[in-house]
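Down below is the structure, laid out as structure tokens.
Of the protein chains in this complex, one is absent; all others appear in place.
Let's look at chain A:
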Amino acid sequence: MTVAVFFGCSFIAFGPAFALFIFTIARDPLRVIILIAGAFFWLLSLLLSSLVWFIAMKASNDKDQQLQRGLLIFGVMFSVLLQEVFRFAYYKLLRKASDGLAALSEDERSHISVQQMAYVAGLGFGIMSGAFSMINILADSLGPGIVGIHGESQYFFLTSAFMTMAVTLLHTFWGVVFFDGCENRRWWVIAVVVALHLLVSGLTFLNPIYEGSLPPAYVILVSMAVWAFFSCGGSLQNIQQFLTCWKNDAGSEVAS
């Protein structure tokens, strides 16, 4: 495994998230704080779900492989549910903080809108999730070894990187859609987000049959991107205006 693999995989996995961070979040201190707090909430959910899994594992028979695999699957599902619970908890916290900020400011508006907070919170979840999935693998890729020496897939690093990128961006879009659903009291939206998260995680159980996990994840990613775009006020006119303004290079206003 070479340095090229390391850099390639890290750029694939973290490139979009890093770019989003640099261009949209790094300038605004409040967004950075919301991002890190989002990462912290994801971490808390992971902690609790690993606690549950650990207890279940210790209480069960160590030698039974099928049972252990089943427990792991249970752990994954439980972790997904807990992540969504913590996403909701973070929504509540941000709402309260935003209300506080708005109440204190002059024109009763908050500096940062709920959609922006949703995006930043989702990205925080995504970055932490991706980092926890990928960092150890990246560190191993710098060292010596042969991928798939016992007959497993050769593409372990590459598929991990692509999956990590998909999961990071998915968390971002889920955050946007989830918060929007909570804001407008559309509970079916929340149910769909939870179901999609369970689906994406469940598809990874098909690994190393990567055809079963990666393409569907990317299809879901694209559809979530479109859904998130339309849910936070985007429209075809916006895209059109954005593109034409860009081409014209005139000083015309671009609708946000």
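As a working rule, a residue touches a chain if its C-beta (ideal position, glycine included) is under 8 Å from a C-beta of that chain, and two chains touch if they have at least 3 such contacts; residues count from 1.
Please note the rule applied: contacts and distances are computed from a predicted model.
Undergrad: Which of the following names does UniProt give to the chain that is not shown: "Spermatogenesis-defective protein 39 homolog", "CCR4-NOT transcription complex subunit 10", "Presenilin" or "Proteasome subunit alpha type"?
TA: The missing chain's protein name, per its UniProt entry, is "Presenilin".
Undergrad: With respect to the chain omitted from the figure, which of A:5, A:135 or A:225 is a touching residue?
TA: Of all options in A:5, A:135 or A:225, contact with the hidden chain holds for A:135.
Undergrad: Out of A:43, A:67 or A:225, which residue would touch the omitted chain in the full complex?
TA: That would be A:43, which touches the missing chain.
Undergrad: Which listed residue, A:101, A:147, A:192 or A:245, touches the chain dropped from view?
TA: A:101
Undergrad: Which parts of chain A are in contact with the chain that was left out?
TA: 29-30, 32-33, 36-37, 39-40, 43, 46-47, 49-51, 53-54, 57, 69, 72-73, 75-76, 79-80, 83, 101, 104-106, 111, 128-129, 131-133, 135-137, 139, 156, 159-160, 163-164, 167, 200-201, 204-205, 207-208
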